[in-house]
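For this view, one protein chain was removed and the others were kept in their places.
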Amino acid sequence: MTKVLVLAEVKNGKLRNVSFEVLTVAAQIANGGEIAACVFGCDAEKYGPELGKYGAQKVYVLENEELNHYTPDGYKQALLTIIEEMQPDVVLTGHTSIGKDIFPLAAARLNAAVISDAIQVEVGGSIVFTRPIYSGKAYQKKEVTEGLVMATIRPNNIDAVENQASGETIKLLTEIKDLRTVVREVVQKASGKVDLSEAKVIISGGRGVKGAEGFKTLQALADVLGGAVGASRGACDAEYCDYSLQIGQTGKVVTPDLYIACGISGAIQHLAGMSSSKVIVAINKDPEANIFHIADYGIVGDLFEVVPLLTEEFKKLIAENQAVTN
Amino acid sequence: MRNLPQTADVVIIGAGLMGCSTAYELAKRNVKNIVVLDKNAIGSGATGQSSGVLRGHYSYPILTRMAVQSLETFKYAKEILGNEVGYQPVGYMFGVDHENIETLKKNVEMQKRNGVNTRLVSKEEVRTEIWPQLDTDQFGAFAYEPEGGYGDPVLTNQAFADAARALGVIIKQHCGVKNVLTSTDGSKVVGIETTDHQTIFTPCVIVAAGVGAHHLMKNVGVEVPVKGQRAQLIYISPGTPLGTVPSFGDFKHDQYIKPEVSSGHLLLGNADHTDPQYIDPADYDADNYPRHATETAIEKAVMKFLNCFPSLDQAKLLTSYSAAYEITPDGIPFISATPINGAYLCTGFSGHGFKITPIVGKLTADLVLEGTSMQDGIDIKPFRLTRFEENDLLKPDHPYSTTVNSHV
Partner (left out) sequence: MNIIVILKQTFDTEEKIVIENGEIVNDNAELIINPYDEFAVEEAVKLKEKHGGDITVITIGTSEAESALRTSLAIGADNAVLIEKDEDLELDENGIAKVLAAVIKERDFDIILGGNMSIDNGASQVGPRLAEELQIPHAATITRLEIDGGSVRVERDVEGDVEIIESTLPILVTAQQGLNEPRYPSLPGIMKAKKKPLQTLDIEELELRFEELQSKSRIINCYLPKKKESGRILSGEIQAQAAELVQLLRAEIKVG
């Protein structure tokens, strides 16, 4: 019987979906044992029922206005208090901005190991976590061999499954003090241009784009998909776009979920920068273009014909999806 | 992969500059059914690593003529091949130490006779007109070719490939050749076998596979003395805009410098071959070859550069490259028949093939179709495979004393 504690996160007055995903992992690990969640902040108590819906039998609540914003010192004191109270065998949270900050910090205090950014968990004799390494170019299976097990789980990776439990709220009181960092302000950034290195979708153009004008066609598709525009060295050399967009051996190395190469022949220098992308689509007039060798899907055709069609099709798809979720 | 044709009139192994230039020439002369195979992609071997310097400066008259005849193709690529090849006539400057002043003069005369637009330039002119930051005092003399500079090897390769395809040539990438197939008595070529066990029957195979020529020919009993040599290049920003500066062959410090017009950056290459790093062809694996220069090589290049351009102390190291190119014992390529009827070599360009790519295609086509050179003033004999056993090597008229393994 394993006792599992989940640190839940609230953002903009709502529990984050990753917390439900982590509770789903917790259920798998607990294997009939105790599942508890903890949540911090002034009105933390109200989140109890929803955490219960995803399997939290107990919800430890620390209501303190010093915990309305994340600070390493505040959260460390809070989390250590809960751990002390509950004495869990396993502590989990999302591999989020908060999770990857607080877990190593608390672990250093507890002299414990943390498995970061796990994407899969297998429970047998021990708890084995799978995590990507080398930017997803390889995977590692890892376990904790001694003491408390702490792990952060990658968001959007494990489907959250409802698993109704009581969600009984347990309020704890503790003094949160000596905060050595203070949050002065949080600036919500309007989603502006997407950074190439972190974009989930990249629409990339080569010499086949024929000019700066042509890149606007790519930008339109990128905008629809919330992605970024990139370029081959050839396109940069030809001054169709800025060198900051260059992907390849002398440019950026990217690993988006979707890479759409438009009018790129696929010189080896370019492939070095993008071949680890999850799904690669090539659009090129030349059926012999090298890029087709590494593409998952290829369309032989004029990018100025194909790309606007794709833009329209994606728009339709997104409209359908929104209709469903609303 | 789509199936290969079962037969071909000519199979060319290697879709680099030389393979594609040769394919284009053969197709232009109405040879049908030409298939070019490459284990990777067009230009993925030595071509992709070439610095692309264009010059007429050689101490060998024949290479000088080859460079001169080839320059036309770089200058008028759009008209001839249908595509630009990145020709940048920033000029080519050649500098020597005091010991080689007379040799330089003789070579410049020889080059002029052979059609190179070149002249000696004074140190004063170098400082005021060509490259003000260069410390000219260290040098003996300079020559300057206004039409030299550089081209883009990858674009050139692509232009030849596209032009060849337009004439019906089939270029298959990611299709390696495992074996050249010969008749039972081994006297003539009958075809090739690919690494994925497909066969093309052909009476004519041209091996333009760089260092790969060694094991392909060894398998059929022909020893081709090519091996790999490591080249280490560094890429720098001069730290201040230089304006237009030429490609520079610095034979005082055994380095060469290629400017890049679009970025204003400089590529520094080593031309000191006193301590070459050879790679056994059997061990050469392009995929796992180090891509960057060693710390020692970088320091050496930096020292030479700062020595030449002491005022450019804001220059920054951007990156480094390392590559292997194929080299022959005398630095002269093989454009040659072999003891096997129908098997030809077009390899061994020893780091100076780019500038002669167009003429090499023509010579190789001549060799295959006519058995001899049809190019004005270019004898093909010096490029034969048997020159070593016959002890009849090409010699420069006026060799420089500084070049150990002469690429000039």
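Letters are used for the chains, namely A and B, taken in the order the chains are written, and counting of residues starts over at 1 for each.
The rule is short, and it goes like this: contacts are C-beta pairs under 8 Å (C-beta built on N, C-alpha and C of every residue); 3 or more make two chains touch, one makes a residue touch a chain.
Since the model is a prediction, treat every value here as computed from it, not as a measurement.
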Where the missing chain makes contact, among the chains that are shown: A, B
Listed residues B:E102, B:E129, B:E299 or B:D397, member touching the removed chain: B:E299
Contact partner of the left-out chain, one of B:K188, B:K218 or B:R291: B:R291
Contacts of chain B with the absent chain, listed as residue ranges: 236-237, 239, 287-288, 290-292, 295, 298-299, 302-303, 305-306, 312-318
Chain A residues that touch the omitted chain in the full complex: 72-73, 76, 96-97, 100-105, 107-109, 111-117, 128, 131-147, 156, 180-189, 191, 195, 197-198, 200-201, 225, 249, 253, 257-258, 272-273, 278-282, 287, 292-301, 305-306, 309-310, 312-314, 316-318, 321-322
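As a working rule, only the chains that are shown with their structure count from here on.
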Between chain B and chain A, distance of the C-alpha-averaged centres to the nearest whole Å: 48
Footprint of chain B on chain A - complex, ascending: 237, 239, 243, 249-250, 265-269, 288, 290, 293
In the complex with chain A, residue positions of chain B that touch it: 40-44, 48, 86, 154, 158, 165, 171, 173-174, 262-263, 291, 319
